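Each remark here refers to the structure printed beneath this line.
Every protein chain except one is present and positioned as in the full complex.
Now for subunit A:
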Amino acid sequence: MNKSEFLAQLHDHLSVLPPEERNELMEDFEAHFTFALQNGKSEEEIASELGNPAELAKEAIDGRFAPKEPVYWFNPDTPPAPPAPENPKRAHRRSGFATTMVYIGLIFLNMIAVPLLLSAWAVGVSVAAVAIGGLISPLALGLDYLAGNGFFAGKSFAVVSCVGVGILFALASRYVFKLLIRISNSYWAWNVRVGKGGEEHE
């Protein structure tokens, strides 16, 4: 293959590129021929050293689409998030032995911590039960009266104080449940974080 054959083939195979890109590449190759001819090489020699025009064109076409920046589908003005694989903390992987030990440790801890958490929930439930009991105590007084046990003032004073206690406990149970949910959630999240490993607390 001589110079003009090589360049013609290359030109054909590069036809998918925008003209200015193709021309730049063609200039590079033409300059290569010029310099090599000056050094006393034959056109055939140069063409064979350069390689197969079809393969070279393929490389030129494949290479140019490799984006340096990842593609963003959202607002292009937002600053790019740091690429995850470069974070050494995340890249760090635990060994198999350490992973096993972490899981065993978590299981033992949970054998104690989960029942404790459950009993805390039981406390919450009983607070709520007291609240409900107090609030429905007038109903009990009504039933008592209907059952024919008569009416006397002491019972109604007791019911009034029961309702008072019920209101207070109802208010308290709201905070108790909020606290329990928060503790349970964060305990679960901590478990997941430790189980996955490799990350520190934020």
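The definition used in the following text is that contacts are C-beta pairs under 8 Å (C-beta built on N, C-alpha and C of every residue); 3 or more make two chains touch, one makes a residue touch a chain; residues count from 1.
The definition used in the following text is that contacts and distances are computed from a predicted model.
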Missing subunit (named according to UniProt) among the choices "Alpha-D-ribose 1-methylphosphonate 5-phosphate C-P lyase", "Lysine exporter LysO family protein", "ABC-2 type transport system ATP-binding protein" or "PadR family transcriptional regulator PadR": "PadR family transcriptional regulator PadR"
For subunit A, the residues touching the chain missing from this view: 21, 24-25, 28-29, 31-32, 34-36, 38, 49-53, 55-56, 59-60, 63-64, 66, 68
